[in-house]
Every structure is written in structure tokens, then in C-alpha cells.
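Missing here is one protein chain; the remaining ones are kept as they sit in the complex.
Chain naming follows the written order as A and B, and within any one chain the residues start at number 1.
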Amino acid sequence: MADADAAAESAPTADPPEQLSDVVADAPVRVRVRADTLRPLLGAVGALVEECRLTFGADGVRAAAMDPATVAAVEVELDAAATESYTADGTTVGVDVDRLDDVLAMADRDAVVTLALDPESFRLHVVAGELAYTLGLFDPESVRGPGDVEALGFEHTAALTLPGETVGRFVTAAGMVADHLTLAVDPDEGRFVASADGDTDDVRFVVPREDTAEFDAGEARSLFSLSYLECVERAVPSGTDVRVTLGEEAPLGVAYEVADGGGRVEAFVAPRLQAV
Amino acid sequence: MADADAAAESAPTADPPEQLSDVVADAPVRVRVRADTLRPLLGAVGALVEECRLTFGADGVRAAAMDPATVAAVEVELDAAATESYTADGTTVGVDVDRLDDVLAMADRDAVVTLALDPESFRLHVVAGELAYTLGLFDPESVRGPGDVEALGFEHTAALTLPGETVGRFVTAAGMVADHLTLAVDPDEGRFVASADGDTDDVRFVVPREDTAEFDAGEARSLFSLSYLECVERAVPSGTDVRVTLGEEAPLGVAYEVADGGGRVEAFVAPRLQAV
Partner (left out) sequence: MADADAAAESAPTADPPEQLSDVVADAPVRVRVRADTLRPLLGAVGALVEECRLTFGADGVRAAAMDPATVAAVEVELDAAATESYTADGTTVGVDVDRLDDVLAMADRDAVVTLALDPESFRLHVVAGELAYTLGLFDPESVRGPGDVEALGFEHTAALTLPGETVGRFVTAAGMVADHLTLAVDPDEGRFVASADGDTDDVRFVVPREDTAEFDAGEARSLFSLSYLECVERAVPSGTDVRVTLGEEAPLGVAYEVADGGGRVEAFVAPRLQAV
């Protein structure tokens, strides 16, 4: 029985492949883009949520998501100019982020893949060389929205730019002793300090102004859950500078560019309460 | 007590090592062969069964096995000419395939190992440099035989030769959406198509005639369990071309050479039932 059912489902694969070409040619959304241009953006969203809303707008692709606990949020954009070709009508779809990333992972890094929306079946065709993957989409209304990110309150008092690897190092070091860490800027000493205190051991990580590409420093100090910072940090492609914004018991902002500036990621993490 | 028992068992290791040389010199089966010549053959058998019958015939070594569910079978041969030296009397032994492969894995890839059958103890000496491993053998009658492979019915209507890596790619892609896949040849369009349909997503992988080294195509289309294809595919050494034979609801054949043609692997997978 199981075999018979499976084979019955298989029937559509017998369709003449011309149909796929027709679908792609007529699709209201048709994007040709390098796999490694798109993947860092999906990775940044996938670090926080499983499903997100993806909008194919006139000028580019945009997605935004907030984690279920509403502690962290992320917004990503890819300019139409950073693609090989771009046609879109503003459609918003709900997509399984990790699944789409897995499909792109099967293509060579520098391969150009074609995304084409089939509005009839509400599925996304992903064509990479000899592989054609058809991804089922969700009604965007059924996918949790990004929430009101502005409500987190981003009154930052300090901003600095440093290598993503440096963020990775202090997140790892803090994880050795605690499940939270304090990020602070000391404007008088001209340095950024990440610190964490455990039951027996403490960690302090100091980045002096000289080791930053930008250091626009006011007094800033906030406590964060390490697990959210780990999610944000893991998604940063290696060799990427990140711009960190901080405030007094205010959200952390981590922003960076991908695809030579053709794409942007901005992530936010709300602070934990601090006792005075 | 445990220690005393263990030590009692250890006693044979005190035998003067001359005995091993004597055994090897007098062995009715003595084969000197590169480790990396033998290992792909063992890997192909070990992918389907734990134990198999191994025959040291006049012209070379041969093994055949069928998986316990009788869905897949494999036959492997190594020509005597592909070894460094070969003496054999047609003995058939039962062997733990993975274990023999593990022993060979301890040798350098290009090391020449010596296999010598000790008919008295019914054990196989495997000598690789300073390491001498003595492998217990089974009565071949106690090992499940390869069964009647011909009974699977190999009436193939299409044959094509393509890189093993291509097989790996469509097996991986199909695995993202389903536990079975359809392999088909479309003679009119001149292409091979692997396709799989899941609950929400579909995959189709097209290999045009131009990307094959051989394309002898008739109409062919069969459904297979992915898990057996994965076993067969994993055993193909990288950089190896495989010859795929297909029919209408007929077994899949996957054949390839190893050791510069001195060894051959032929694997078969029975189709699943298809509803019409």
C-alpha cells in the first residue's frame, strides 16, 4: 500500500519538463542570484526562526523575523542590483528558511541559481544546474511576523565597528563561565569591554579603540543572554566587519553587509534586566 | 579472575614469531595486494551485509552478497593480475567484511598487505608492515549466500555511464524530500531523470545525454527505495564513472571498475511496486 501511494504521488514527475521552463518564464517573481550571495542572509534569519516572511519587492528581497521569546530580531535585505537578474511584483511568501538554505547548499558556491514563484501552486522553483527543487510555501499570514522591532527601544549611546571574529572570541570566552555577559563601553578609557562572571571564574575581554574601525563612544552598559548572542554571531560570515551599537540597558545592534554591500543584515538583542 | 582469564588467553602471543612466517610461506592462499586495491571492494560488499563468502579462486578473489531483505545484491571481483602476488586453491571462507576493512584501514593507502590463510586454525593472517592481524573466519555455509541474483530479473532497456558523484548528488537531493525516488530515461528528449516527491516539496534532477559518457537509451522508469541507493552510492570511490542500467519497473544495475580495471563491482537494487 505504501509503495502504491508513493508511486501515485510520483506521477507529477512524469510531466514534460517544458512545463518548468514555462513556469519560470511566466513567473511573477524571477530571480537569478549566486547561491553564496543569498545564503548568508538566510543563515542570519534561520539562526532565530524556522519560518519567515520573504518579500520580493521592486528593489530587492527583504525578510524580517523575531524569535518566539521576542528577545532577538533580525532584518535582512538583498538589493536587486546584487542579483544577476531580477523581476518581482511585491509578493510576500512564507518560507522554511533552513530548507531553502539546504537547497542552495547543494549548488556550488559560485553557481547562479534561479528562483521562480509559481503563483498557481504557491510553490517556489529553485533551479541550480541539473537540479530543480520545488519548495512548498506558506501563507505569509500563517507565519509569525517580525513584531514591532522599534518597540524594543534602540536608544544607543555608542557604536563601534570590529571584526566578526572578535565577537566570536568574546562570546566563546564568556560561555566558559556563564550564560550571560555584560557589554560595556568606557568612553574615558576609550575601550569596549565584554565581561562575564561565573561561580568561580571571571572573564573580561577588552577591545581598545585602536583595534576598532569605528569608535563612536558614549557611556554604555547592558547585560545580555549569551545564547542569543551566539545565534547572532554564528551567522556572521568569516572575514566580515560588524557594527555594534550599545546603550544603557538598551538593545544590542549588530549590523553587517554581505555580497560586497549588495545585502545587509541587522540583528537586535534585547537586554536582560540588571539589578542596580 | 578476569585478569587471569585474559592473561591465559594471551598465552598464544608468546609463540615465537617464526611460526607466522612459516604459516604464511605454507599457506594454501597467499595474496599480496595494495590496501587501497582491496578496500573499495570490501566497502561495496560491507554496504549491504556484515558477513559474506569470499572465494580465493584460481584467477582472483570473488565475493557476492544480498542484503537480508533481498532488495539489493552486490558482486565483486579482483583479478589475480591486479595483485602483487597471488596463490590460491579455490578456498571459500566466511568473513566479517567490515572488520577486514578496518584492519586494512590501519595500513597506509599504498602499503602492500599480505593475506595468508591458515587452514588449521581457519584464520586469515593480515600482515601490514609491523602489524600482524589474525582474523577469525566463519564456515562459509554458516554465512548467508548471495541468493539467486538472476531471479531479480534484469531486463534492462537503457544504459548510461556517468560520474559516481552525479549519482551522489541526486541521491542526496531526493533524500531531502522523500524516502524513495524514480529513475527514468526519456529516449526522445535524450535525458536521464531522477525525481522524488515529498509531502510539500519535489525534486527533479536531469542529466542530458551530453553529460554522459555512454547513453544507450530506451524507455525506462522504475521506483526505488532511497536507503538502498544510498548504500550502493556511498561505496563508489570518488572519481569513478559508474554504468547505470535501467528498465521498466526493473532492477537498477550500478557497475564500476576499481584498481584501474583490475577489480569490478556490480550492484543491483530491486524496484518498488508502482501503482499505475
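Side notes on the structure shown:
Rule of thumb we're sticking to: contacts are C-beta pairs under 8 Å (C-beta built on N, C-alpha and C of every residue); 3 or more make two chains touch, one makes a residue touch a chain.
These figures come from a predicted structure and were not determined experimentally.
Of the options B:22, B:89 or B:102, the residue whose C-beta touches the omitted chain is B:102.
For the options A:112, A:223 or A:255, the residue in contact with the chain missing from this view is A:223.
Between the chain not shown and the residues A:55, A:157 or A:172, the one that touches is A:172. From the options A:144, A:180 or A:209, the residue with contact to the unseen chain in the full assembly is A:180. In the full complex, subunit B makes contact with the omitted chain through residues 3-10, 12-14, 17, 20, 99, 102-103, 106, 123, 130-136. Touching the omitted chain from subunit A are residues 169-170, 172-173, 176, 178, 180, 182, 184, 189, 193, 195-197, 199-208, 211, 221, 223, 272-275.
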